[in-house]
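Only one protein chain is missing; all other protein chains are in place.
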Amino acid sequence: MTRLFLLLSALVALLAPLAPAHAQPLRLQITEGVIEPMPFAMPAFVPENSAGAQYSDALARVVAANLTNTGLFREVPRDAHIARVSSFDASVSFSDWRAINVQALITGAVEVSGNRMTVKFRLFDVLSGQQMGQGMQFAGSTDSWRRMAHKVSDAVYSRITGEEGYFDSRVVFVSESGPRGNRTKRLAIMDQDGENVQMLTDGRALVIAPRVAPGGERAVYTTYETGAPRIALMNLATGQRQLVGDIPGAMTFSPRFSPDGQSLVFSAARGGNTDLFRLNLGSGQMQQLTSSSSIATSPSFSPDGRNITFESDRSGTSQIYVMPATGGEARRISFGQGRYGTPVWSPRGDLIAFTKSHAGRFHIGVMRTDGSEERLLTASFLDEGPTWAPNGRVIMFTREAQGGDPALYSVDISGRNLRRVPTPGPASDPAWGPLLP
Amino acid sequence: MDTGQKVSGLAHIGLIVWVMVFDLFQAPDAVPRVPVSDVSLISAEEFAALSSPGAPVPAPPAPDPEPAPEPEIAAPEPVRPDPEPAAPAPDPEPAPAPEPEPVQPAPAPEPEPQPEPEAPAPEAPSTGGIFSPAPTPGASSRPRPRPVDRVAPTPSEAPPDSAQIDLAAQPPAQPEEPAEEAPVVEPEQAETAPPEATTEIVTEATETDDAPTERAAAAPNISQRPRTRPERPTPPPATETATETATETPAEAPRETVQAREPDPEPATPPSDAIEQALADALADTLAQEFGSGSTPSASAALSSSEADALRLAIQQCWNVGVLSTDAQQVTVTVGFSMPPAARHEQGSIRIVAASGGTETAIQQAFDAARRAIIRCEGDGYGLPPEKYDAWRDIEITFNPEGMRLR
Partner (left out) sequence: MTLFSKTLLVVAALALAACNNPRGGGTFGGGGADGFGGMHDGGIQSGSLGDPNDPNSIAHFQQRIGDRVFFTTDSSSLSEEGRATLNAQARWLTANPQFSIVIEGHADERGTREYNVALGELRANAAMQYLISQGIRADRLRTVSFGKDRPVEACPEQRCWDVNRRAVTVVSRGRTS
């Protein structure tokens, strides 16, 4: 029986390539490819005047580091380069790049006058010998030279992968110092690659779990400056902050913006019960969304603003639920083993990232918004609090090794390319902001 | 059943479970990506206005940050799903030394991607959690793939340092290739090796399974010499079925004993030369009957299936879907091109014949990747038989990433 089946299927398989004969083109079907980093070359930017020379190397290094950090690209180091790019407009000798297996070539130029700089780049598909898209130019102040390198990186990434980039974005997080039993925690902000760290609070009050507004101009977080958890809203540009969402007799925490930035959803705990509330930031109007005698926390809006996913222990253990953004019936979506928490809706709307703990380990995972296709991306002593890159392809989270300090890590949504995000000291609770305009 | 079979079988089951459970990129993306405009100039004023508020002043030109150190991937982290039902057993603060329980998730029968005719029975299957929709990835006790940058249909070991990584030169032997010609087994030839690859994406959660010692033992300290590969025009011999389908076949897996008894991952592969012969005969008959004498291709004009396969394999090795957007990974694109007798693509002949499943941008990304594959792996030519030039002068290849989305 098996033989017969084998025979028949073999026949079918063999017929396929034989059937088209004569003048017909040979038709093949390829369903198996590879997934591997694409080799690229990023020679130093060509300095178009002498003042630009000091940036020519640094710009190229930031771009190369960004691309490499995605795990999708691999830099062919400069000392392997055969061709020298000495002029931005000179024709490219593709054979020299092909010879060292480069597939994508980025060339750039930089010109500086005073504190103004102009950065240009071109992207080439080395194999086909064609330019990918037109050249692009950015102009700005020399202070923002890193941002211009990030802009170049975003454009390159986007042209090759078809995804929006995420390099020109910032991350708000909690910078930690001091003894564990009495940590000093300060709100801080940095570029996505860990550069340009700036403290936002002075550390006198404990702060936890910041979130960035959709526009990136504000952050909301939980502060203990009154002694108990309260929600603070901060203007990231000016550092001004105000407490919002006061509910008498309640601790309020775990805030998150709605997609339009106009309202917050947060937890309020009082009388041994934690429920979700929604606050309109403009009118100050407040609405209670849940009222069960259990914990409901870590709410997160769907990008269309219609639903809220949150964590609740109403079933006995922490699980993930989805309910309408106006409140109402909540549907449990997590049914795997262990406990689930901190659900965060992807900016694309297709996935929910979460923390899972099971059998003494913690995981960051993703699942579809109906709870199907759960996929665990990490495993460690303590992983928690995922936050999405603006393009929904990368997740950053807090990892604490056993007995170690917390640190920030990022991982691709396929589970590849796990890496530590450099921070000056112990860090936790990252909140990824949007792509800057 | 020997060790090789068991390892291979287990790895296949693992792969199948993986594929079933984690077809992450399956569903279409609701929001199509907006293509980046080709030309965009930002004035200095605009840029300054955008970036000035709160932008910390950097000290230019600061040295580039070191690339983030590789996280402790090597550190084995034992986690196994244990079979306790997810019923209310609140235990947020687990015991200090949780004893992982070795349990395999129930291997569900799944025909894709490679049915196994004689898959070894999984050991101690368990139903696992009552309603766990997704067991912890890699929960079985099979050998775990190492985290490697490359994911390919056929895994390959890390090449020896002396070997040049060369995708184009040598298509790997594939178990599903029926040998229709005399097998040519050549002892160690050129030191070329495919880059190290696994057959699936290895997440940290995948590899948390093995006890440290187990993993240490499974990981070969010294990578094997690359296996012998036939010259390109010659299809791989049938006995060369020992291609590692196991994701992390330890070096000690005895290659010699695997040979033809290795369960073939594809039913299309005849288990022996005898059947091969029988098939060829049957095929000739069938062809004669079905197509009539008029449409039966003359033997000299058509590529044999192994010749076509060799071309297909050569190109798929260079088809990198990793850089494709999730949108582009939905696109099936048919790419046509012509080849002069030198069997390299004709400049400018690569074109889109048909495409489905995506936006214009996504199709362009998919086409770009396909074009790179065709150009990248041609090397000095695809080594197609000159006497059958008519059969491969024009080629159309359909690139369907469906299977790859699942990895």
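Order of writing sets the chain letters: A and B. Residues in each chain are counted from 1.
Convention: a contact is a pair of C-beta atoms (placed from the backbone, for glycine too) under 8 Å apart; a residue touches a chain by one contact, two chains touch by 3 or more.
Bear in mind that the values here come from a model prediction, so they are computed numbers and not experimental data.
Visitor: Could you tell me which of A:Leu206, A:Ile308, A:Val394 or A:Val421 touches the chain that is not displayed?
Guide: A:Leu206
Visitor: Identify the residue among A:Ser357, A:Thr378 or A:Asn391 that touches the chain left out of the display.
Guide: A:Ser357
Visitor: I'm checking contacts with the chain that's been left out. Which of A:Gly349, A:Gly385 or A:Pro426 qualifies?
Guide: Only one listed residue reaches the unshown chain, and that is A:Gly385.
Visitor: Against the chain that's been left off, what residues of subunit A make contact? List them.
Guide: 179-183, 185, 204, 206, 208-209, 222, 224-229, 251, 253-254, 267, 269-274, 295, 297-298, 311, 313, 317-318, 339, 341-342, 355, 357, 381-382, 384-385, 400, 402-403, 428-429
By our rule, only the chains that are shown with their structure count from here on.
Visitor: Quick one: report the Å distance separating subunit A from subunit B, using the average Cα coordinate of each chain.
Guide: Inter-chain centre distance comes to 26 Å.
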